[in-house]
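With one protein chain withheld, the remaining protein chains of the complex are depicted in position.
Up next, chain A:
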Amino acid sequence: MEMWITQLFNGLSVSSILLLIALGLSITFGLMGVINMAHGEFIMIGSYAAYLTQNAFKELPKSMFDTYFLVALPASFLVAFAVGYLLENLLIRHLYGRPLDSLLATWGVGLVLQQIARSIFGAPNVAVNSPSWLNGGLHVMDGIDLPYKRLFILALVSVCLAAMYVYINRSHSGRRMRAVMQNREMAACLGISTRRVDGMTFAIGSGIAGVAGCALTLIGPIGPNIGTYYIVDAFMVVVLGGVGKLVGTVLGALGIGVFNTMFEWWSTASLGKVFVFLCIVAFLQWKPKGLFAVRTRQLD
């Protein structure tokens, strides 16, 4: 019984991390049609931003140190946002509508970014100390301890998800974003600057990857290729969920996360992943457009 609860929680927690990473990707890939292979590097940028924030706080009085994480989260978002905006302006906007070219070009950009990080921070991983209020776990009952870090990440993901939902569906600029993605020409005719919307959309996607990077500093090592560990899983989430649908991304992440932990429980870490990928492949055979397909009038 305890095992089931623990494993369900573990599955949820893996899902939440996947979801945080895939959220940004579902914006750039799902809405804009850009296969952004550099997405993992935006995660890395977010992690290093958190690392730098931590170092800055080490200069301050010790009592202040534990609050660094609350500053690191927005800092990670802003830094990744800025780099994303820059990248969109310099490169991505020349590649719209050419998914294969964007794949290659962003992959190159990813390599360059990794190399830059390696030059600045060195090849070995850097240590990010988690704030002390996130150490340890919540003791529910014998055999069940829920780590605070995982609970925090769950909460963080919920907040990000809610914010995204409100932004896309309720805010003025979010609606413009949807308009442009659904019918670019019509939106342009009605006076929306599609150029500016594209830039913002890509930057927001990158910024969320930055937040994911900041969250990852809580659970593992931070190095130049941290992003590459997660990028394949994130693409799987987006493809399984159905391109361009927020709810699809959520369910995709939930499915992959929970199944991954369950399979890992019954087999091993490597085999667990293999089983998950096999299931995804089988599912996509049955429903090529993923869990939620966007209805369009486009003729395929």
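The working rule: a contact is a pair of C-beta atoms (placed from the backbone, for glycine too) under 8 Å apart; a residue touches a chain by one contact, two chains touch by 3 or more; residues count from 1.
Keep in mind that, in the parts below, contacts and distances are computed from a predicted model.
Per its UniProt entry, the chain excluded from the display bears the name "Urea ABC transporter substrate-binding protein", taken from "4Fe-4S ferredoxin", "Cysteine desulfurase IscS", "Urea ABC transporter substrate-binding protein" or "NADH-quinone oxidoreductase subunit H".
Touching the missing chain, out of A:L23, A:L52, A:V109 or A:L154, is residue A:V109. Touching the chain that is not shown, out of A:L60, A:L86, A:I219 or A:V281: A:I219 (per the contact rule at the top). Residue A:Y229 is the one among A:F65, A:Y96 or A:Y229 that touches the chain not shown. Within the full complex, the residue among A:F65, A:Y148, A:Y167 or A:F283 touching the omitted chain is A:Y148. Of the options A:N89, A:N125 or A:S173, the residue whose C-beta touches the omitted chain is A:N125.
Residues of chain A in touch with the missing chain: 3, 6-7, 10, 13-14, 91, 98, 101, 104-105, 108-109, 111-112, 115-116, 118-119, 123-125, 127, 129-130, 135-137, 139, 143, 145, 147-150, 219-221, 223-225, 229, 261, 264-265, 268-270, 272-273.
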